[in-house]
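Only a single protein chain was left out; the remaining protein chains are all shown in position.
Up next is chain A:
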Amino acid sequence: MSYTIEGSTGTWEVVIGLEVHAQVTSEAKLFSGAATTFGAEPNSQVSFIDAGFPGMLPVINGECVAQAVRTGLGLNAQVNLWSRFDRKNYFYADLPQGYQISQFAYPIIGTGQIEIQLADGSTKQIGITRLHLEQDAGKSLHDQHPTKSYIDLNRSGVALMEIVSEPDLRSPEEAGAYLTKLRQILRYLGTCDGNMEQGSLRADVNVSVRRPGEGFRTRCEVKNVNSIRFVMQAVEAEARRQVELWEGGEEVVQETRLFDTTRGVTRSMRSKEDAHDYRYFPDPDLPPLVIEQAWVDQLKAALPELPDARRARYVGDFGLTPYDAHVLTLEKETAAFYETVAKGRDPKVAANWLTGDFFAGLNRTGHSIGDSPVTAAHLGELLDLIADSTLSGKLAKEVLEVMFETGKAPGVVVEERGLKQVTDTGAIEAVIDQVMAANAGKVEEYRSGKDKLFGFFVGQTMKAMQGKGNPALVNELLKTKLG
């Protein structure tokens, strides 16, 4: 069912487009050799180019171009062999050159498309308008001194990819799913670490509302939203604000807004009238960026497997459900972990364990897959112990819990705790004999037709064996003995 807002005068549809700024993963900045490590001492990663000193000139970093091309390929987008850098002129204290070098008129990547996955299992194609390369600005710190602002230029000149979507998104959920998918693709490609808390990925959210079937109405841009959850909340809050305006007989004014995360509302940042005239023009310090198709082909051939292809493979080759395949491919690390566990084993069993007890264990112990105490190799060994009947499923769950606590290999846990499953039929028969002797009355009842009591005997036997009896053998031997 499609998402709508029921106002006092009828139904409203929401139209959303996202502009995502993704910091390019690279050793050096877009036009200088300065480093890009997050969290370094303020102003410790700044070249004279980044600081806008007289006579300094930009020189394009080829790796950043390669990263943009890889991303374009990952977005199924057109790669423009000829693109150009323009200057976007405005004054600000953390913009040392007085202009940002960006690709305004001729971006390196043109139109593309990605598929998003929604909670009800449906999918939707979302258009990509463009991707272009640009410099990041520095950072102004206004809270360090009562009357002065401090400037940190570490980020100045760092390469960003601005990825613009078509206004194809129609609900907060779709906006969230789009950002999730985009981040997933960037992480698979290794072109952006997707870390929203550190600001490596930031979204400007364009929102408008309309009556179903209408053309577009005026939109507002909510700037710099820094989590997927906030993007979804901002869409909702802004759409409701606009519905109220229209229904109250007012106009929505095109403007830039900020999302107040504590109050859950958007508020005006600057109106269209206050908007800068950026005086874009081609940067005369940089010739047009010309790349070769052969180079693009090389980059394409070397691309890693992307989430859609991997998910299809999990369903097609491994027989996983689309849901499990989706969950296992969401993060590149999870997929890699899964493939290590599944290698040479039953992929469905591996998937069940991963999405079930393993994820539960991560949650319980507060770990992520990256720092899991249980390695993929250990989890695989645990599955092997089930397969060769050393452990029952129930015992395996206990072993896994210990593995989360101790980080030890399953074999070691089994040894130390004596959790090994009993498959010796003689030993099991001896226990069954004791159980039957102790419950002679119930044996009579069973034999006279009270079949339900079978479970009682299984339970008693397993209890007597402290759960270590091989369940299949216990069942089989009980059936024989009870007759």
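A few comments on the model shown:
In this text, contacts are C-beta pairs under 8 Å (C-beta built on N, C-alpha and C of every residue); 3 or more make two chains touch, one makes a residue touch a chain; residues count from 1.
We adopt the following convention: contacts and distances are computed from a predicted model.
According to its UniProt record, the chain left out of view corresponds to "Glutamyl-tRNA(Gln) amidotransferase subunit A" among "Maltose/maltodextrin transport system permease protein MalG", "Glutamyl-tRNA(Gln) amidotransferase subunit A", "Ubiquinol oxidase subunit 2" or "Galactose/methyl galactoside import ATP-binding protein MglA".
Interface note for the absent chain: among A:Val24, A:Val69, A:Ala137 or A:Ile151, the touching residue is A:Ile151. Checked against the full complex, the one of A:Trp12, A:Tyr99 or A:Trp353 touching the unshown chain is A:Tyr99.
Contact with the undisplayed chain is limited, among A:Asp277, A:Glu292 or A:Asp317, to A:Asp277.
From the options A:Ala51, A:Cys220, A:Val399 or A:Val474, the residue with contact to the chain not on display is A:Ala51. Residue-level contact of chain A with the missing chain is found at 48, 51-60, 87, 89, 91-93, 96-99, 149, 151, 277, 279-281, 284-287.
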